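In this view, the complex is presented without one of its protein chains, the others remaining in place.
Which chain is which? They are A and B, in the order written, and residues in each are numbered from 1.
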Amino acid sequence: MKMLATFNVNGRDRDTVIAPHMTLADVLRDQLRLTGTKRACTGGNCGACTVLMDGVPVCSCIQLAVNARDRKIETVEGLAKPGGDLSALQEAFARNNAAQCGFCTSGMLMTAEALLRSNPRPTREEVKVAISGNICRCTGYVKIVDAIMEATAAAQEAAE
Amino acid sequence: MKTVRLSPADTDDLLYVGRDLQKPDVKKKVTGQAVYTEDIDMPGLAEGRLLHCPHPFARVKRIDTSKAEALPGVLAVLTAKDAPEARFSRSTMAEALPSFAFDGERQDQRILTDLCRYRGDCVAAVAAEDIYVAEQALDLIEVEYELLQPVFDPFEAMKPGAVAVHDDVKNNIAFEMDHPFNMGDTGKAFDEADVVVEFSGVNSRQKHLHMETDSAIAHFDETGRLTVISPSQGPHLGKKHLSERVFPDLNDGDIRWISPAIGGGFGARLALGLEPVAVLLARHTGRPIRVTSTREEDFNGYSSRTDQHQTVRLAAKSDGTVIGIEQHIVSDAGAYLSHSATTSLVNMQKSLGLFRCENVYGHVKVVYTNTPVTAGFRGYGNAEGAFVLQQAIDMLAERLGMDPIEIRAKNIRKEGEQSFFIPCKLEHSRLQECIDEGAKAFDWANKFRGWDRQKDEGRFKRGVGMSILNHASGAGGFLLEHSSAIMKVQADGSANLVISPCEMGQGILGALAQVAAELSGVPYDKIRIVTGDTDVTLFDIGSHASRSMFVVGNAVADCARKINAIIRERAVPHFEKRQIKVTPDQLVAKGGEIYPEGQPDKAIPIGEVAHDEIYNFSDAGAQITASGSYLSTSHHPNHQAAFAEVEVDTETGHVSVLRYLAAHDIGRAINPLLVESQMQGAAVQGLGFALKEDFVLDQKTGEVLNDTLLTYLAPTVMDVPELETLMIEDPFEKGPLGAKGVGEAGVVNPAAAVANAIYDAIGVRLHSVPMTPEKVLAMLQSGGAENPAGSSCVSGQRL
Partner (left out) sequence: MGRVLLPFEFYEPESVAEAIDLARRHSAPFIMGGCTLVPSLRRRQRREPCLVSLARIPGLDDFSIHPRTGMRLGAKVVASALLPHIWAGKRFAALHEACEQLYPPHIGNMGSIVGNLCSGVPYFDLPTAAMALDAELHVTGQGGDRVVKLEDFYTAKFQTVLSRGEVVTQVFCPPHKADSGSSFKKIYRSRRTIDDLHKLNAAAMVTLDEDRARIIDARVVLGSWSFRPHRYRAAEAVLVGEAPNFDLFEQAADAVLAELDPVTDLAWVEKTRFAQCRVLLRDTIAQAASRAKSRHDPFEDAAEILEDAS
């Protein structure tokens, strides 16, 4: 049961052929070759596959692609500024060594991105709650929270 | 982050070492550009999947693959009859071990089998044009099993008459030995002791939970040469093992092994994963094949800590001097041996060797059961051992009325003394300083309220505890501890650094580039690392045993010093052209420039010299290049002292870690940010081991019960306590710029320190990790009395 589907990914419409049993993560990775989104548990339990759908974080590994048509999808590949410079959040992750093996990083970044858009001045505790569903096995989370805090509006203003 | 420098700082002279520089691969990781095995595409790539046995112990009576083969898009369906007869161990360590330990690594499994010894054993492999067809094909394979009586408990398995998991192994004892460094007369020591304590404990099979599940690509090119791409911590050993044990018709050089970005290792990738079956499928189909796995397959199949059932006995004089140590271990290997014998041996090596003692006896048995295969895990047995030993030493302190710090300080081995790595001396240790500085920062003197204090009133009770450790920094004399590096300078003064370590998140590439930059003179941001391809990199046993910083770091240092010398030598004519007469010895090459000592204003760029060596028609010489090597033979562990404060909810049994402080003897931090990252990550992984991560099998069916990230409780950000890290710096003269390894050890102390803190809070000792609320509650309800000895992981890891 193949169908032609259009996905709006990172602001661009992309056409591809899908079947209803394909997940959004698999279509992004295998068909659209946006491999920054990772499959780690494929059960909606770890956050590694997080993408934004209409601005909110979802687990793309359990999201049927067919239900993601007509939605605005954002992946890690869309985070950098036009021209390729890293966003403030990405810079903060790099500066704090908040990415070790890097496999959870895309999901962490997308989850944090959604938080900072809806709450540009979160407390440390709010950051923790936001990423509480993103599992990282390397960092012990401290540097990730540090990085997100450095990317908040408050920290950015203080740095200026 | 705090650094305590024990010797005068020399960092002023250093441009790169000691600084928090960004590691070279971090930008790729924050943009999603880092390429992991599953991200790779290549022309003709087909997908492989495996069919796993759903029973713990069964013989395949009939297998019918015809429907699967008939499905359009299916390239091959293979079963045991198509797999080589050769037996192999998933552990690749056999290739790097001396014979006494190597003999322990039984080569005992096949790629595909018709006698399934656990639920993860593979009975068939499918290759198809895409993953969806591959999955449908798996679904069409019909298998009829003859069910065999399984055994899940190692103590049951050892009983006479128990079911044999492997026909050729008596009483399922796959491996048994006395520790090779046993010494003295423990019997006599225990007779003469003023005090004797004994403590038993067991650990759960903590899963590595590398976020990237296992996968592998195999491809035979037009000449028949094999390329393997997989997340391997040791690709050189991998290809040796694959050719030697699995496909004996292949030679070592017939295999090119590429290890791209790795989504976490923690010891699990020190093994063959899906590579053998990918090779088998590639052979049968003539196509590049990628085999992938799922998180559930990871839980039910290969890779976790080995559950080690241990008893430690200590004999001491009334002044607290330990005069005898005994350790007995029964380890449950699971269905195949893999790393479980060597991890048990390393547990003994660390546990028996921490304290200075003349009478030492260790004994280990490793047992087969019909349960998933266990493996080597960060710390390699040390965390398992510390949980028992560090509680035993606290019991001794309590009996003698001594402070836990005092009794440890009295007994630890000191620098210059005989180490337990006989016949090596202990060449470097700042463990005492770790204890002192850690205790000071933690305020131990006030926090520890003595052994006979009244426990807190009310529902929530607090306590503190500590633990110390020694851990390898490479295993000179025990493993093939040599490594080599190559550096070549490009015409613009940048350089390629060819090194073997695999980057699985530890940041080693950055640290090695910092060493190379410091010593070669090429700037840090101009060093481009080439790694992860056995056709390019030099032999190295891989990233494990906290060895890369020390062993590879020394090889890089050797190489970089040579580059620096060549640059200075070749620069002499460039200064002569400028009417400056110098000898190479009078020149300094640093930070991308060369200048006569004391005259940085006369500097010329390294690029000028490098360019002329390649592109000057009149007197081009040869591209500036060098290789360096290092062989480690000394014993110089890294050490740590850790302190924990906990609060126990006596109504639910829940333990909250309020504060955790670790002071780490690291030699020198090449990059403090990376070191602290490792310490924090290890501490949280260790706290997961201590309190949450429970791998339980159903005792009747052997089914893995916590096989998703929903039910297996991995630490989340909400579990992270106030973490404090102290780096105790005192450069070790043999280390590259003084560094020792640091990657693994942080995982060792948490369970031990938390267990001691729980005892301090509630007066009950826990005998099994993880110390889940239910176990704490059960012990509280019975006042510590309900402590049936000897049960296994199957019934919930209680001893």
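The definition used in the following text is that contacts are C-beta pairs under 8 Å (C-beta built on N, C-alpha and C of every residue); 3 or more make two chains touch, one makes a residue touch a chain.
Remember, it's a predicted structure, so these values are computed and weren't measured experimentally.
S.K.: Which listed residue (B:Glu135, B:Glu156, B:Glu176 or B:Asp252) would be found touching the missing chain in the intact complex?
M.R.: Selected residue, touching the omitted chain: B:Glu135.
S.K.: Any idea which of A:Ala112, A:Ala130 or A:Ala147 touches the chain not displayed?
M.R.: Residue touching the chain left out of view: A:Ala130.
S.K.: Applying the definition given at the start, please give the residues of chain B touching the unseen chain.
M.R.: Listed in rising order, the touching residues are 49, 52, 131-132, 135-136, 138-139, 292-294, 296-297, 300, 651-653, 694, 696, 698-701, 703, 705-706, 710-711, 713, 770, 772-774, 777-778, 781, 786, 795-796, 798.
S.K.: Going by the touch rule given at the top, which residues of chain A touch the chain that is not shown?
M.R.: Touch set of chain A with respect to the missing chain: 1, 19-23, 26, 42-47, 50, 53, 56-59, 62-64, 66-67, 111, 129-130, 132-134.
Note that only the chains that are shown with their structure count from here on.
S.K.: Distance from the CA centroid of chain A to that of chain B, rounded to the nearest Å?
M.R.: It comes to 29 Å between the two C-alpha centres.
S.K.: Using the touch definition from the top, list the residues of chain B that touch chain A in their complex.
M.R.: 20, 22-23, 25-36, 38-39, 41, 131-132, 208-213, 261-266, 294-296, 504-507, 673-674, 677, 680-685, 708-710, 714, 716-718, 720, 723
S.K.: Taking the complex as given, what residues does chain A use to touch chain B?
M.R.: 19, 21-22, 26, 29-30, 33-43, 45-46, 48, 75-77, 79-80, 86, 90, 93-97, 99-106, 109, 128-129, 131-145
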